[in-house]
Structure formats: C-alpha cells, structure tokens
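Note sheet for the following structure.
With one protein chain withheld, the remaining protein chains of the complex are depicted in position.
So that you can tell them apart, the chains are marked A and B in the order they are listed, and the count of residues begins at 1 in each.
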Amino acid sequence: MNARLRSSLLAPVLAVVFAAVLCAIVLIVSGANPGTALGAMIGQVREGQVAVDIVNSTAIYMLAALAAAIGFHMNLLNIGIEGQYRVGALVAAIVGGAIVLPPVLHWLVILIVAAIAGAAWATLPAILKVTRGVHEVISTIMMNAIAFGLAAFLIRRDQFGILVGNNVTTEPIPSSGQVPGIDLGSKGTIFGLVFLAVIAAAVYGMVMNRTRFGFELKASGLSPTAAAAGGVNAKKMIVVSLLVSGAVAGLVGMPEILGRDHAYTLNFASGYGFAGIGIALLGRNHPVGIAFGSLLWAFLEKAKGALDNVGVPKEIATIMQGAIVLSVVVAYEIVKRMELAAEQRRVGQATGTAIAPAEEAAK
Amino acid sequence: MSMVDVQPAASGMTMTPPPSQRKLPGWAVFILGTVAVVGVLAMTSYLTGQPALTSTLTMQNTVTLGLPILLCGLGGIWAERSGMINIGLEGMMILGTWGAAFGGYHWGPWMAVVTGMVFGALGGLVHAVATVTFGVNHIVSGVAINLLGAGVTKYLSTLIFQPLSDNPRDSPPIQQFDTFSATGFADWLGELERAQRVIISDVAGLLRGLVTRVSPMLIIAILLVIATYFVLWHTRFGLRLRSCGENPVAAESLGVNVYFHKYVAVIASGALAGIAGAALVLGSSPSIYQEGQTANRGFIGLAAMIFGNWRPGGTLAGAGLFGYADGLRLSATPEAVHALLYSAVIAAGLLVIWQLANRKWITAMLAAIGAVGVYVLYFFTDELPQEFLPYTPHIITLVVLALAAQRLRPPAADGVPYRRGEGD
Partner (left out) sequence: MTDTEVVTTSPAVTLSGITKRFPGVVANSDVHLTVRTGEVHALCGENGAGKSTLMKILYGMQPPDEGDIEVNGRQVHFKSPSDAIRAGIGMVHQHFMLADNLTVLENVVLGAEGLYGIGAKARGRVRGMARSVGLYLDPDTLVERLGVADRQRVEILKVLYRGAKIIILDEPTAVLVPQEVDELFNTLRTMRADGYTFLFISHKLDEVRAIADSITVIRRGTTVGTVDPKTVTTRQLAEMMVGSELPSPETRESTVTDTVVLQVEGLTLETGDGRRLLDRLDLQVRSGEVLGIAGVEGNGQTELVETIMGIRKAASGRVLLDGQNLTRAGTLARREAGIGYIPEDRTRHGLLLTEPLWANRILGYQTRRPTARGAFLDIAGARKDTRRIVEQFDVRTPGIDVAAASLSGGNQQKLVIGRELSGEPKLLIASHPTRGVDVGAQAAIWDHIRDARAAGLAVLLVSADLDELIGLSDSIKVMLRGKFVADADPATVTPEDLGSAMTGAGHVDESGLLVTGGDE
C-alpha cells in the first residue's frame, strides 16, 4: 500500500518541484532573486488578513476543483465552470435578495438555487454532447462567454441591479440569508461556507469510491464499452456528470457572496474555473490532493502581492500555476508508463509467464 | 480505436458505403454559398431598411476581425489534420499578440508579423513536446498552454511594456501597415452603393469593403489559405501529414515519421496562431497589445475550422461568417444587428424549402418552428440587449455546432494518442 501512495504522490510532487525550478530560472533571467521572492511571499502570510484570505480562497478553489474532478472522471473537460459559477452566483443573489425566509433556511435555499442555476447552465452543452456529439470543450467555452453577456444584462439597473455608491449590485441579501463566519478580529473573517467546501470534498470522496453511482461514473470514463456491457447507460452518465459538475460549480461563488458581499457585484471574481481544472489535475481528482492543491494555489494568489515590494512582477505566480498544470500532466504520463512496465514485469515474474522453450506442462 | 478495422466479412453482408458526400465540387459550393449569403443579406437590408448590413464599413470590419479567426482556423487545420487537437490556439495567439507588439515597437509592422509568428510557434513547440513526446491528453495540454500563455504574457508585459507605456496591461502603440485601395474601382463601387438599388448596391458595398483599406495582412492570409490547401492536398509532405491524422499506425508501417510530421504540424499551427495575434494587434486602433485582447477568438477559429469541415476554403467561409457577426456589431447601430434576426428568419425559411424538397419532413418542421420563433423574437423586440452583442459570434458558433456537427468528417485519428511501435 505504501508503494501505491508513494507513486501517486510522485507525479504531483515532481511537477511542483519542476515548476518551481522553472520559475526560479525565469526570475533569475529577469534579474530577480528567487529566494527573496519566496521569502517575501511566505512573510506576507503573516501580514494583515492574508492568512485568512488564503483559507477562504482555498475553500473556493476546492469547490471549483471538485466540480472539475467530477467531469474528469468521465473524461469530460468541463471548462464551463467559469460560466456556471457566474450564473449560479448571479441567480442565487437575485433570488436571495428577493425572498424572505427565516435564517439558515434562507441561505440553504440560496445554496440550492445556486446549484440548480449552475447545473442549468451546463444543460445545453450536455444535451449537445449526447445528441449531436458536440465536444464539451468548445460548447462550454461559448457558454462561458455568453454567461458574461447574461450577467452584464441582468445586472443592468433596469433589470435586477441597483446602484450602491460607485458599484452596481443585485438587491442585497438580508441578514437571514447571510452565513456567519469565524471572526478573528483584525486578522479577518473566515467564511462560514469554508465548511461547505470541506463537506463537499468528503461527500465527493465517499460517493466516488463507495457508491454505485461513483463506480458507474468512473467506469464510463475508463471504458464506455465495458461500462455499457456492465449495465451502465453511458449517455445518461455524461449528462448526469455534467449537470452535477455544473451544480457544484454553481456553489463556487457562494462563500464570497453569502459570507462577505451579500450581493453579486460588478467586481465578481473570475478565473476560478481554470484554476479548478488545474487543481483537479494536480490533485489527481482525489479529495485530499485537491485540498492541498487548492492551498498551494491560494497561497500563490494571495501572497503574490508581496512581490511588488521586492520588485518582482507578481505575474510570476500565474506562470507558476500554468507551469504546474503542464508539468503535472507530463509527469503523470511518465510515471504511468514507468509503473505499467514495472507492474507487467512483476506479474510476469510472479506468475512465471516468461516462456521457457523446454518444459511447459500444457495443463 | 484509430485503426481501420476489417469490415465484417459475409457473403452478401458487405456494408454499403456511405452515400457520396459531395455531388458538387468544393469551389462550386463556395460560390453557391456566397451567392446565397449575399442574397439573404441583400433581402434583409432592403426589407428592414438597414443598409449597414451590406455597407463598406461593415465589410472592412468583417475583414479586420475575421482575419485572426481565419488564421487561427488555419492553424487548427494544420494541427488536426495531423491528428493533434490544439485547444491552445488561444494561448498561442496571446503569445503572438505580445510578440507582435514587441517586434512592431522596435522594428515596424513586418517584423511584428515575424515576431508574432515566432512567439506563437514557441507555444506550439511546448504543446508538441507535451502531447507528441510525452503523450499528454491533447485537450489538457491545450488548456495548460492557454493558462501559461496568458501568464507569461502578463509577466513579460509588466516587465517590458510597463516602463514604456506606464500600463502593465497595454503595450505602446506600434506602427501599422500602410493600406492601399483600388481607388478608381472603389469610387465607382461607392457610387453604386450610394444609389441604394437593391442587390446591386449591396454587392457594391460588400465589394468595396474588400478593395479599400486593404492591409497586407489580408493578402498574407489569403496566400496562407492557398498555401495550406496546396501543401496539404498536393504535396508529398502534405499527404504524409494527413495520413498521420487518418491512420498513424498505417503511416508508420509505411515508413512515415509520424512524430516528425506531428511536430511540424503543431508548430505550424502555433505559428499561424501567432500571425493571428499579429493581425489582431495590427488591426486594432490603437494598434497595441492589450490584455484580454484575444477574447476567445482562438476558440472561434476552431469553430470556423469545424464549420469548414477541416478544409481551408470552408474555414475561410466560417471566418467570414463569424467576422461578419463581430464586424457588424462594431460598425452598425443595434437596430442593424437586430435586423440580423430577420436574415436568420429568411435563412431558416430557405432551409425549410430545401428540406421539403429533400422530403425531410421532420427537419423541415423543426426549421419552420425555428423560423417562426426567431421572427417572434424579432417582432417583439426593438433591439437585442446591448450586453449580448459582443457574444453574437459565440452564440452563432453554438448554433452552427449544434446543427452541423454530424455532417462533418474530421480526420479519423484526430485526438487519438499515438506512440511509436504500438500498432497492432
């Protein structure tokens, strides 16, 4: 068992190390000191609210990565997480601001609405895939763009938006719909929905590894033909997988909206979708891997501000992220081939299938 | 999955081959299609009183905005014809925009094209190494390249452009190409256009847009279209490259160096995306590199390629269509864009007639429902919401994909991972 753990960690660790070395080289070439850069970033964690920000971001990234991982199990690349979480957040914010319910129930309903809206935005690509064979990568990318348009439209002042200072937001969600966090004073507030991310990861792990649904999902991704012979309806699985992925994606914006902004604003963040894909790859679709990957990503995002102080363009963090994604998939391929060859050798030796010319009792 | 397997053998059970795809040669379809499109637009323009639909300015914008899409689509063809999916065109184009701005700033517009191309090709090289040598899933690698491309350009911008333009997101403006116009001819066309006579004015307007303010970029792009066609379909290298995308194991067994051809194809693909980036920079005003400039045009280029059935001529048509959608939005009032709905109704109407002629009742009915639906939308709205306008190409892409996806013929081994010696 230890050997398995070691080999599953090998690729991600190799990838991160390689990406770090690459970035160090880039820094050196552009005249900066990698050591100083790293030191500045680590030091940044102690400043102000950065540590809390990292924790909060980790939770958000985890949700996005889980959404991506669900798709990955079925060999589906749900690039549409970007659009799905935007639509989910917007619709949920609008509904949340419009209804009146007792606390807890209020924000639970908002969460459900967000998930449904996210799944709804994934429906068209899902249907196009199973009925017309349209590849989900292109269709979801188109949906992402259209989501921007939809969001811009819905937040117009003559639609659902209201003017708040210099910003346009949706109707603010009353306190019954706000999720309390853990207030650490000057250090910031940890979003209450961080626990949502943890629960989501746990549920994901359990469903994937211990339920019939998870088994059928994985089987469909590994071999649609074998899964069909084993009684799994591949087309149904594709649609379900994309819808569930969209639903989880819809929740990505919730920690920020329900824990801090209480409305959808023009500053609503983007980029979580691609981050989620990268983290899911890095974490090999495993809940623990995803957690660690999210932490790393959040660290890079939040601590990079410190780089300005040492004269390093903070985009090096983005390069690091991109490099990690690329190196991790390359590392997987290398490790996978090494492992398969090793295992075949082991089995060959153990079962004596090495053919010896002379004897061989044809049993 | 990729190997062409033996057909089941049975006396009398030999499969009937699929009906021949084309009764008309490619160029005839192209001309017929152009005539149809111009006709529909002309009719719409006349019936809705929106001359902007076929105006010179619209056409010029179509060209400017369609060029990057066309070049990305060509890049897609090169890659996919060799069996490599290149989702990373967007990232390579971003690299190209940066490279073009850099080269253009220092050495002028022609060098901008060259440096853009080089930067894009570098992106292609990375993709090739990951997918061909290491066997990474093509799409995942493409997504990573997009991330990396964006990150690297942002970094380089902050490092190099910020001191020059005071803005890490923009580059300083670069010198543009001198454009030229066929003035005599264009003036005559201008008169025709102003005369506002049905069809003639429309054709005049469209033509005039093609012959005025012509940038060398357009010429380069057309030459690349022709070159792509010629090289891929009429040279030995092209045949070998295509065979890698149809049946790489067979190609290997015949002594074709599959890895080499895939490498060249993907690098060429990146180079074309880089030139697309250059076209984008040179075509903007001001002509600068700008963060977020590419706006998913790489993916629209892929859509144009699919629309064009993986052929250069078809991709040209697709790029024209998408460029038109983009261009109209820039040059015309929202009412004009709204009028496009009307042409959708007309087009759907033509579709209904065609399907009825082919006795395809169900599709005809669906098209009729679609036509009515779009007409209702047209009738009850005065203008399309402003916010959706920038995304008309994306919506059109989805529609095209949904309708056309099944009549297409992608290379048989597209996207299939290949390793040397694993055949059989």
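Note that a residue touches a chain if its C-beta (ideal position, glycine included) is under 8 Å from a C-beta of that chain, and two chains touch if they have at least 3 such contacts.
For clarity, every value in this text was computed on a predicted model and none was experimentally measured.
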Contact with the hidden chain, among A:V13, A:L222 or A:V310, goes to A:L222
Of the candidates B:H127, B:R208, B:R242 or B:R297, the residue in contact with the absent chain is B:R242
In the full complex, chain A touches the hidden chain through residues 209-216, 219, 222-223, 225-233, 340-341, 343-357, 360, 362-363
Where chain B meets the chain that is not shown, the residues are 3-18, 234-236, 239-240, 242-243, 246-247, 249-256, 409, 411-412, 421, 423-424
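The rule is short, and it goes like this: only the chains that are shown with their structure count from here on.
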Chain centres from averaged Cα atoms put chain A and chain B apart, in whole Å, by 30
Per the touch rule, the chain B residues reaching chain A in their complex are 87, 126, 130, 134-137, 139-141, 143-152, 154-155, 157-159, 168, 295-296, 299, 302-303, 306, 385-391, 394-395, 397-398, 401-402, 405-406
Chain B partner, complex, touching residues on chain A are 26, 30, 77, 79, 124, 128, 132-134, 137-139, 141-146, 148-150, 152-153, 156, 274, 277-278, 281, 313-316, 318-323, 325-326, 329-330, 332-334, 337
